[in-house]
Every structure is written in C-alpha cells, then in structure tokens.
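One protein chain omitted, others in place.
Here is chain A:
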Amino acid sequence: MRMKLAATAAIALATLPITANAEGEVNIYSYRQAYLLEPLLNAFEKETGIESNVVFAKKGLAERLEREGRNSPADVVMTVDISRINELVERDLVQGVSTETLEKNIPENLRHPEGKWYALTTRGRLIFTSRDRVEEGEITTYEELADPKWEDRICTRSGKHPYNIALFSSMIAHHGEAETEKWLAGLKNNLARKPQGGDRDQIKAIAEGVCDVSIGNSYYYGNMLQDENQRPIAEQVRLVFPNAEGRGTHVNISGIALTKSAPNKEEAIKLMEFLSSPEAQRIYAEANTEYPANPAVKPSGLVAEWGEIHPDDLPLHTIAENRNAAVKMVDRVDYNGE
C-alpha cells in the first residue's frame, strides 16, 4: 500500500511540466552548448524582456521536433554545421521568415533563399603547421594535403566529424567525386596517426612532435590562445588560410531556423533579429572568436591579427548536397582506420 502511494505521488509529480508557458518566451532546441548561448540570451532578455528556454543535445532534436509535430514547444533550432540545418529544411520542419532587419544584417550567401535558415557566424577550416618544422608558405592549399611530401606528418580528427565532412563535401563540389577520392586517399596516407580527438588535440599533437600539419576550425585556435594554460601550445603552430590566393578558404556556419510549429513566432523572430544585430554579433565574435555573419561587425582583435579570411564562395547548399557522398568516401578510403 505504501509503495503504491509513493508510486502514485511520484508519477503525479513527474507529469507536472517543469516550465510553464508564460507570456514573452522563446523556446530553443540547440545543438550548441547552452553555456555558449547564455551571454547572448541574457543580452536578449535585457533588451526585450523575453525569456529564453533551452534544450541542448547533439543528437535527436530533429527527431523530437518532427515527432512532436504541430504541438512542439520549440520555436527555433540553433545548429552548427550547414548539413544539420539543411536537414531541417529537407524534412520540412522549419518555415521561411524574411524581415527587413534580417535581410539587412545577414548577406544573401549566408541565408536560405526563402529565409528557412540564417547563418549567425562563420568559421574557417584552417591548416595549422609547426613553426619549427614547416616553412612559412610550404603549404597553402587543401589540395597540397595529399602531397606525398607530408607522409606521416598530418593529424586530423575523425573523418566523420561534420566539420571534416563539410570540408570533403566542398572538395567534391570543386573537383568531382573521382578526383576528391584520390585526394582523400592521399591525405589518409599522409596521416601520422589514426584520426582521434578534437581539433584542439591536433594542434597539441603538433606541439608534441607527433605531426607537423593539422586541420582545424579557427575558433579552437582562438580559444586556445585565450586560455593561459593552452597558449604556449597554440603558439607553437602557424595558421594558414588555405586557398586564400585561389578559390578561397572553406567556411562552415552556425545558424538559426524558425520551426514550422513555432508557438511564439513573434518572439522567435525578435530573437533571430537580435542575434543578427551588431550587438549580439559582437558577443559571438569576442566570446568564441568566430567570424560574425553580419558584415558590419568586425572580427575580434585577436582574430583580425591572423589576417583577413577569403571565404570560398561556393553556395553553402552544395556542401550539404555532397554530404552523403563525402561520408561514404570516408568509409571507402578507410580514413578512420589504423
């Protein structure tokens, strides 16, 4: 009897919704860590009085949104990586939105033609080289990563990581599948160790002498420079903007999309506009050393020191389109193998 009572009480407690839906809220499904969003959302609340609620997960949020259907509480989805956000469009989970502010703040190549997503930041996928063992200018393009002279000298994270997949997809867009596969096999052959860890770990590996060249997103390097414990490691590498002379450096985006079912559409659009505004873009630039999507905002002083980035002008959706081909190619060349 006592057990039954306890169980009933527990179930009654458990079914109580934990957040009540009050006025002036916006609900976010985020693929980015909540603490990274916090300064932005605090600034948003300060300016508009609208509260934000966040669920962060790296997997499964699209499925949750899809299954919750028209009753989903989520207003916006925030993602990193173009393919993730493109998937929401393909599965018809988001709606187009276009306002004067959004269109003024975000350039055309960084948003969906019908406003089904907007980029908020861009990040370059750069090459890092050892200051001791690699001459300045010895490598300047992604294509050269497959050059046999780098045999056993390159480190990367898993070939299946979305950031690498996006890079490989862009290679497919530029060179076609057959040639890219040759390139990827060459790169695989140049790896000094089995792909592992994150982008920071590859920079560390250069400092340790395991390899001489690595691939990584710009902000990881920026964050390492800002962390006093990691700065000495980051200072041992030189950063290269690949293909700066030619077609430009591959960039990926973090972005935001309005869900189809958004119950707080008005507030959600206000959030989107706010996040594209100079004020929020400056927070993005300073806090996480990313490139602001809003051209009116300059990168942080630290990032500006690295020199100017010339982004590849390949339309972002072509990267998403080549994703599956890139994933399978990674398997075929056994990129992640021993």
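Assume a contact is a pair of C-beta atoms (placed from the backbone, for glycine too) under 8 Å apart; a residue touches a chain by one contact, two chains touch by 3 or more; residues count from 1.
Operating definition for what follows: contacts and distances are computed from a predicted model.
Per the UniProt record, the chain missing from the shown structure is "Ferric iron ABC transporter, permease protein", taken from the list "Cysteine desulfurase", "Ferric iron ABC transporter, permease protein", "RNA polymerase sigma factor" or "Phosphoribosylformylglycinamidine synthase subunit PurL".
Among A:V213, A:I233 or A:A293, the one in contact with the hidden chain is A:I233. Of the candidate positions A:S72, A:T121 or A:N190, contact with the hidden chain is made by A:S72. Where chain A meets the omitted chain, the residues involved are 3, 6-7, 10-11, 13-19, 27-28, 33-36, 53-61, 63-64, 67-73, 87, 90, 158, 160, 162, 165, 194-198, 200-201, 204-205, 207-210, 220, 233, 323-324, 327-328, 331-332, 334, 336-337.
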